[in-house]
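The complex is shown incomplete by one protein chain, all other protein chains being positioned as in the whole.
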Amino acid sequence: MEIIIEAPLERRLTDALTQAGVTGYTVLPVSGGSGRSRRWSRSGQISPGGGMVAVVCLTRPDRLDSLIEAAFSVVERHIGVVSVSDAEVIRADRF
Amino acid sequence: MEIIIEAPLERRLTDALTQAGVTGYTVLPVSGGSGRSRRWSRSGQISPGGGMVAVVCLTRPDRLDSLIEAAFSVVERHIGVVSVSDAEVIRADRF
Amino acid sequence: MEIIIEAPLERRLTDALTQAGVTGYTVLPVSGGSGRSRRWSRSGQISPGGGMVAVVCLTRPDRLDSLIEAAFSVVERHIGVVSVSDAEVIRADRF
Amino acid sequence: MAEVLSLAVDNLISPIILSFVLGLSAAFLRSQLSFPEAVARGLSIYLLFAIGFKGGAGVAEHGIDLGLVATLGAAIVLSFGLPFIAYALLGALTRFNTVEKAAVAAHYGSISIVTFVAATSVLEGRGLAYEGYMVAAAAAMEAPAIMSALWIIARSGSGSAAATGLYREVLLNGSIVLLVGSFLIGMITGEKGMETVAAFIVSPFQGVLCLFLLDMGLVAGRSLRDNPAVLGAGGILFGLLMPLLGSAFGLLAAQLVGLSSGGTALLMTLAASASYIAVPAAMRVALPEARPSVYLTLSLGVTFPFNLAVGIPIYTAAATMIAGGQS
Amino acid sequence: MAEVLSLAVDNLISPIILSFVLGLSAAFLRSQLSFPEAVARGLSIYLLFAIGFKGGAGVAEHGIDLGLVATLGAAIVLSFGLPFIAYALLGALTRFNTVEKAAVAAHYGSISIVTFVAATSVLEGRGLAYEGYMVAAAAAMEAPAIMSALWIIARSGSGSAAATGLYREVLLNGSIVLLVGSFLIGMITGEKGMETVAAFIVSPFQGVLCLFLLDMGLVAGRSLRDNPAVLGAGGILFGLLMPLLGSAFGLLAAQLVGLSSGGTALLMTLAASASYIAVPAAMRVALPEARPSVYLTLSLGVTFPFNLAVGIPIYTAAATMIAGGQS
Partner (left out) sequence: MAEVLSLAVDNLISPIILSFVLGLSAAFLRSQLSFPEAVARGLSIYLLFAIGFKGGAGVAEHGIDLGLVATLGAAIVLSFGLPFIAYALLGALTRFNTVEKAAVAAHYGSISIVTFVAATSVLEGRGLAYEGYMVAAAAAMEAPAIMSALWIIARSGSGSAAATGLYREVLLNGSIVLLVGSFLIGMITGEKGMETVAAFIVSPFQGVLCLFLLDMGLVAGRSLRDNPAVLGAGGILFGLLMPLLGSAFGLLAAQLVGLSSGGTALLMTLAASASYIAVPAAMRVALPEARPSVYLTLSLGVTFPFNLAVGIPIYTAAATMIAGGQS
C-alpha cells in the first residue's frame, strides 16, 4: 500500500497505521507533484506544511482492509492519494 | 506508471503528461543509481543536470497507452527507464 | 524488486547486485520509517549510519532468483525488507 | 510625508529589498533558479536563532520591566482579535466561503517573522532602538489567531475543525520553540554570551537575510504566477488593506503599553504581517477544505511584498511621529 | 573544589550548553523543531574542517616536536585499550549479551569529535593553550577501538563479524579524512593560510557550534525519549561511570607523554567521550545483531550530555591541578 499525503499529516497517518497493527512502514520524501489542487514543488520552501510525503507500507492481504480504513480515517478530508499494489515480500516470516 | 529520467527533462516530461491528460503525478528525488551509461550519485553535485528524478503517475488502464506515448515522446532519446505496474487506487472516483 | 536497507550497506548491496548481473538500479532516499527495531527519522542526523535507503531494481523474471540470492547474501543479518512486484518495462529491449 | 518618501526610497534600494525583487523577477521570468529546501530551512533556522538571541541579550542589558508583561499581553490580545477584523473585512471584499475566510483570518492574526526581521534591520539602519522583548511578543502572536479561527468555524457550524493535538503542535512548532529558546539563552548568557557568538549572529546577519529574501522572492513569485486568478480583485485588495488596518491596531496597542518608537514600529509590523509557515501547516490539519493556494498566495504573494516594500517604511514613519517623544 | 564548581556553573550557562539544553527540551516536549539532515551534515563538515585547520596552524606555529609522535602513540594505545575496560565494566553492570557489550565497548574506545570541539572552546574561554596536534590524536583514536571490539567477538566465538573492507572504510571515513586533511592544510599553509580563512573558521566558530549542539540536543533527546527502558539502570550507570574511568586513563597517558594542562584536558576528554558517528556505522556492518538503540542511546543520550555538562569542567579542573605546572 502506498499513500501520498501532506507532510503535516505524516505523524497522524503513521500513528493510525501503527494502531491498526502494521509491522512497519517507510517514509519517502517527495520533491514535487501535481494534482487537482495545484502544481507544487519543494524547492526553496521553508514551511513543513508545503510538501507531501509518500508512506509505503507492506502488509498481509488479510490485514489490508483494516489498514485502508485506518489510513482513510486520516486522509479522508485531505489532499492525497492511496494506492494498493501486489507485492511479494521475501522475508515473509516477519509479517 | 513509473518513469526514471534525467532531472533536466523533468519539466518537459510533466508538461507532456499534463497535456496527455493525467490527473496528477508525483515526483520523487533519486539519490543515485546505475545503468548502461554509468554509475552516479547525487552527493556533492551542484549541477541540476547531473541527477535523475522518478515520476510516478497513477492512471486508468484505458488512458495508459496515450500516456506512454506522451512519456516516450520525451524520454525516447534520453537516458531513462519507464515501467508500468498494476495498482488499485482507492479513491478511484477521482480518476 | 525493491529493497529497503540500512545506508551503510548501500554500496555492498549494489556491488552484489552488479555482480549478479543486473543492468541497472536506482537508489531512492528514505526520510524515516518504523519496523521491528524502532521508529527513526533522518532529520538532524549527521551519521550516515543512521538512515536507510531504498534500492529499486527492474529485472527479467528469469534473473530474479539469482538476484534475490545476491541481495539476501547482503541483507540477511541486517535490518531491512525485500519485496518483489510485477512490473512491465516498456523499453524491454534493454534487459 | 517627505520623510516617509525618503524612508521608502531608501528602503527600496537596500540590498535586502533588491534581493527580494531579484527572486520575484526570476520567478516571473520562469528562471530555474531555486534554493534547495534544506538550504532555505537552514537559513531560516539561522535567522530565528539570531533574532531571538539578540532580543534576549537586549533584555539582559536593559533589565526586565513591567513593559515586557504588558507588551506580551497586548500582543496576545492583538493576535486573538485581528482574525475577527480580518474575517469581517473578507466578508465585505471577497466571496470566499466561511472555511476559507476563517483560514485566511488566522493567517492575518498571526505573524511573519521574516517581516519582523526585515523591520528590525530597517530600524537598525536608522539607528532606532527597540525593546529586546519584542521578539517574545512576536513568538506570543504566532498561535492565538488559530484559536480564533477555529472558534469562528465552530460558531458558524460550517464543518468541524479537526483539532486533536493541534494546539500542542502549534504552540511547540519549530519557529516558536527556536525563537523563545534562543531568546532565553540570550537573556541568561547576556553580554558575555553575546560576545562569544556576535561574529556569527550579528555581523553576517544582513547578508544572510539578503539570501533568505531572495529565496522568499522566488517562492512568493511562483505562488503569484501559478495562482493568478484565485484571489480576485477583492482578495488582492484585502491583502493590501488588512496590513494597514492591522498596523493601526498595533499602533493603538503600542501606545497603550507605552512602547518606544522602535518598539511601536515593530508591533505595528507584527500586527500588519501574515503568517506563512506556522498557520498554513495548522490549517492543513484543522481546516483541510480551505485551499492553500488562497491563503498562501495572499500572505506570501501579496501582503509580504507589500509590507516589505511599502508597509515597513510607513509603520516606521508613523511610529517615530507618534511615539517619537517617548523613546 | 570551589574552582570545579565555578567552572561547572560557568560552563552550564554558556550559549553552547544552553543551546544543547534547548534542543534536549524541545525533543522532550515533542516539538517538531528539526534540522534538515543536509544542514546538520553541513555544520559538522564546517566544524571538522575548522578544528582540523586550527590544529594544523597551531602546529605550524609552534613547530613539530617529539610530543606529536608520543601523543599519537598514547592516543592509539588508549583507543585499543579502553574497549577492554568498557567491556569488563559492562559485564559487571549490565546484562547485555556479548555482541552488544562488544559493540558498546567499541564506541567508548573511540571518540566524539563534538565533545572534543566543545572542550577546546571551554579551554579557549579560560585562556588555556593546548597542543595543536591534539586534533591528530583525536583522529587517531577514531578507529582502533573497532578492532578491539572485533577481536573480543572473535575470541568469544559468539557470532562472526563481517569485516570485508571494513577497516578501509573506517580508516577512510568522512570525519577522519576531513580532520586529518584540514590538519595537514593548516600545517602546510601555516599563519599565512590562517589569515585568509580566519574570518570563516575562527570568528563564527562558537556560533556555529551553538547551532550544531542545538541539533545534537534534538537528536539526543529523541533517542532518549524513544528508548527509555532499553538501557536499564545498569546501562545508564555505565554511561556515567565509563567517561570518568576513561578520563583517568587519559590523564595517566597525558602525564606519561608530558602534555600541557590544556592538552591533558583534551586527552582526558577524548578518552572519556564515546563515538556516535563512525563507530555506529561500522557496527551496522560488522555486528548487525547489536541493537543501535542500545549503543546510540548510551553514547548520544547519556555520555555525551554528561561530558558536555559535567565532564569537561571536571577534566579541565583536574588537568590544571595536576598538569598545571607543566604548561
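For reference, chains read A, B, C, D and E in written order, and residue numbers begin at 1 within each chain.
By our rule, a contact is a pair of C-beta atoms (placed from the backbone, for glycine too) under 8 Å apart; a residue touches a chain by one contact, two chains touch by 3 or more.
In this text, all values refer to a predicted model and were calculated from it rather than measured experimentally.
Among D:C210, D:L251 or D:L298, only D:C210 touches the chain that is left out of the view.
The hidden chain makes contact, of the residues E:S25, E:N97 or E:T189, with E:T189. Within the complete assembly, E:L178 is the residue of E:L7, E:A136, E:L178 or E:A318 that touches the hidden chain.
Mapped onto chain D, contacts with the missing chain fall at residues 13-15, 18-19, 22, 25-26, 29-39, 42, 125, 203-208, 210-211, 214. Chain B residues in contact with the hidden partner, per the touch definition given at the top, are 6, 8-9, 12, 37-39, 41-51, 77-79. If you put the missing chain back, the residues of chain E touching it would be 36-39, 41-42, 45-46, 49, 53, 168-169, 172-174, 177-178, 181-182, 184-185, 188-189, 193, 196-197, 199-201, 203-204.
FYI, only the chains that are shown with their structure count from here on.
For chain C, the chain whose average C-alpha position is most distant is D. With centres set at the average Cα position, the gap from chain D to chain E is 41 Å.
Counting partner chains per residue, chain C has residues 28-29, 41, 85-86 touching two or more of them. Within chain D, the positions touching two or more other chains are listed as 36-37, 41, 174.
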